[in-house]
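Missing here: one protein chain of the complex. Every other protein chain is in place.
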Amino acid sequence: MKHRMLYLLLASAMILSLALSGCGGKKSAGPLTFVLVPKNLGNPYFDTANNGAQEAAKELGVTVTYQGPAAADATQQIQLINSLIAQKVSGLAISADDADALVPVGKDAIKAGIPVVSFDSAIGKEGRVLHINQAELQGIGAIQIKMALELTGADGGKIAILSATSTAPNQNAWIAVMKEELKKPEYAKLELVDVVYGDDDDTKSYNEAQALFKKYPDLKVIIAPTTVGIAASARAVTDAGLIGKVFVTGLGTPNQMREYVKNGASPQFALWNPGDLGYLSIYVLNALATGQIKGVAGEKFTAGRLGEYTIKEDADLGVNVLLGEPFVYNAANIDQFNW
Amino acid sequence: MSAQPTPTSRSYRIKAIARFREAGISLFILILGVLVALRAPAFLTLKNFEDILLNISILSIVALAQAMVLITHGIDLSVSSMIGLVAMMVAFVMKQAPGFSVVAAVLLGMALGAVLGALNGTIISYGKVPPIIATLGALSIYRGMVFFYSGGTWINSFELPKSFKLLSKGTPLGLPNMVIIAILFAAVVYFFLNYTRTGRDIYAVGSNPEAAQMAGIRRQRIVFLVYLLSGIASGLAGVLWASRFESAQTNTALGFELQTVAAAVVGGVSTSGGAGTVPGVLLGALLLGLIENALPLVRISPFWQLAAQGLLILIAVVTDSLISRSAKGK
Partner (left out) sequence: MTLLPSPDIESSSKSLLNATAPRRTFLARFQRWEWMLVGLIIVVVALNSALSPYFLDAQNLSRTSSDFMEMGLMMLPMVFIIVTGGIDLSVASNLGMCASFMGWLFMAGVNIWVAALAALALGALAGFLNGTLVARMKLPPLVVTLGTYAFYRGVAYVLLGDQAARDYPEAFTYIGQGKLFGTLIPFSVALFGVLAILFGLVLHKTTFGRYLFAIGNNENASVYSGVPVARIKVIIFTISGFMAALAGLVLAARFGSTRPDIGNGLELSVITAAVLGGVDINGGAGTMTGAVLSLFLIGLLRFGMGLLNIQGQVQGIVIGLLLILSILLPNIARTFSGKGRKLRRQSVWAMVAFVVVLAAFVAFFFWSRAAVLIQ
């Protein structure tokens, strides 16, 4: 019996040492392959980003694949990225589920010669070459508070924030800005009563919104800086018959929110064009991968139809590229968009 | 004519335990309710009660099916994946054919669930794979199938027809449809378990498999049946889920299976088989729903909610097990 165990272990060891000493895979020559990694698959916001990315891919003659975890979970994202590093892809554009947890794997990729950029939701500074920011953090946070005040009217009232996951870097950054904004005198009448997390999961967001109405019967506005959360909250408001008493605003996609703009649950909300964000990300990756830029503040490059961009650097986001400004959607313009 | 089981001392004691447990849980619920109402008057509104009922409708349906599985000394961990898969498939159909009859959609969902449940049942009763392993594997397989089926896309609210959404939320009869469906389902299961031969056979198989076999009960068929029923219930729950939340995502109902086991166990269903009642399970689901509803009302920070829920479940199951243990004289 003793011998058999030993035999077994030896056999396994032999097999594995054979494996480990095997030849490494070589980087395939040919067109560059970039991967767009969203926070999770299925979210229409990221699907639109991918459309933009594919448009850029066609213009540049590169291949872009779209792969992500099934849930907004950092562990799954890390496993996926490990697998992509193993496949020696040409570049990664990631919307991070967790700013800190992705730093080690981002560093790994960079060390392996794969340029890493984050878009939409930033990886910690050492884990990526640069971040592609959709709009100034300040601007995104400020516009949501501004819209909230417009919805409550001059008398102000209680507001609550329904965010994505508690680890999401972008939402957390915007919430921090919002809290700062609320200290300004013009927002003195707004009172932030709670911050809850819907995990970018429709069911959870819906339940959290419901809990908010019950906990705070005189709640006036729910700010949801996430496209999943805002849609779920608006639906919760509609189902509970609270249209006109509770308003929902934040960041949403036109197709998901059209019904609620028209029925009054969410008269206005903001976003930018995620397609452009995806488009820009691929141009940046391409520029990095082909050596046109090194990812240092001050460098300039052209991103197809979006024009010329300059890389900047600031305290919160480190090295980054700014896409543009947030855009406010309301009944007047909602029908012009189809995504 | 179905004869009532001749009262041996054991079955009397079991019935007494069951009633005692139900009384215990009811008392616990009452006390909890009073405490919460004192702290947060918003709890005692009709609207709030309706919300609680809505929230536990789906849980009740699946917990009842899980209870039947548990009574046979089995377990079905795959219910959440079955719900997710059926929700996705039915949502796809509704998106593509908005005119598809809602009733047909429900039947379709139950049929799909039945197939999945039958697979489980076959593997467990005929393939003799232990239930925990078979359903653990099925949990992964069916969940993977959701992704494989949808390619990762979600079905969003604006892609589903209004009629489908009204399936769960419409109130043509005063109460939301979903609540009525759950009540009907509970009534059917109650009748099935207490007044039909097959229903009582389920208890027999769970409490004493060898004796049941010797008494002529087709054990394999009964075991197959409970997993089939579990699949049907999950299918129904899947359709209702998609209707209520107006969406189907890749991780719809992820993790839900443990809630169904918790509801059943808190409601007095024994994990070693042979014991459990419909009212008990409903009370268990109610308690869980109550906790989930009450905690935000009582202003407990969201981060304490999970711990509080877990602690209450722990207390409930520990108390429950202790009561049954002492009553059975072990």
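Residue numbering begins at 1 within each chain, and the chains themselves are lettered A and B in the order written.
We take it that a contact is a pair of C-beta atoms (placed from the backbone, for glycine too) under 8 Å apart; a residue touches a chain by one contact, two chains touch by 3 or more.
Bear in mind that the values here come from a model prediction, so they are computed numbers and not experimental data.
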Sole residue of A:Asp100, A:Glu313 or A:Asp335 that reaches the chain not shown, by the stated touch rule: A:Asp100
Residue of B:Gly152, B:Gly199, B:Gly238 or B:Pro296 in touch with the missing chain, whole complex considered: B:Gly152
Contact with the hidden chain (one of A:Ala56, A:Ala70, A:Ala270 or A:Ile334): A:Ala70
Omitted-chain contact residue, chosen from B:Ala16, B:Ala104 or B:Leu306: B:Leu306
Touching residues (missing chain, whole complex) on chain A: 1, 4-5, 8-9, 11-12, 15-16, 19-26, 41, 65, 67, 69-70, 73-76, 78-80, 82-83, 85-88, 98-101, 103-104, 108, 112, 165-167, 172, 195, 197
Chain B residues touching the omitted chain (full complex): 9-10, 75, 89, 92-93, 95-96, 112, 115, 118-119, 122-123, 127-130, 132-134, 136-141, 143-153, 208-211, 250, 255, 258, 261-262, 265, 271-272, 301, 303-311, 313-315, 317-318, 321-322, 325, 329-330
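Everything that follows uses one rule, which is that only the chains that are shown with their structure count from here on.
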Whole-Å gap between the CA centroids of chain A and chain B: 35
Of chain A, residues touching chain B in the complex: 41-44, 47, 68, 70-71, 196-197, 201-203, 206-208, 210-212, 214-215, 217, 231, 235, 239, 255-256, 258-259
Of all residues in chain B, those that touch chain A in their complex: 42, 48, 51, 55, 147, 150, 152-154, 156-158, 169, 241, 245-247, 249-254, 293, 296-297, 299, 302
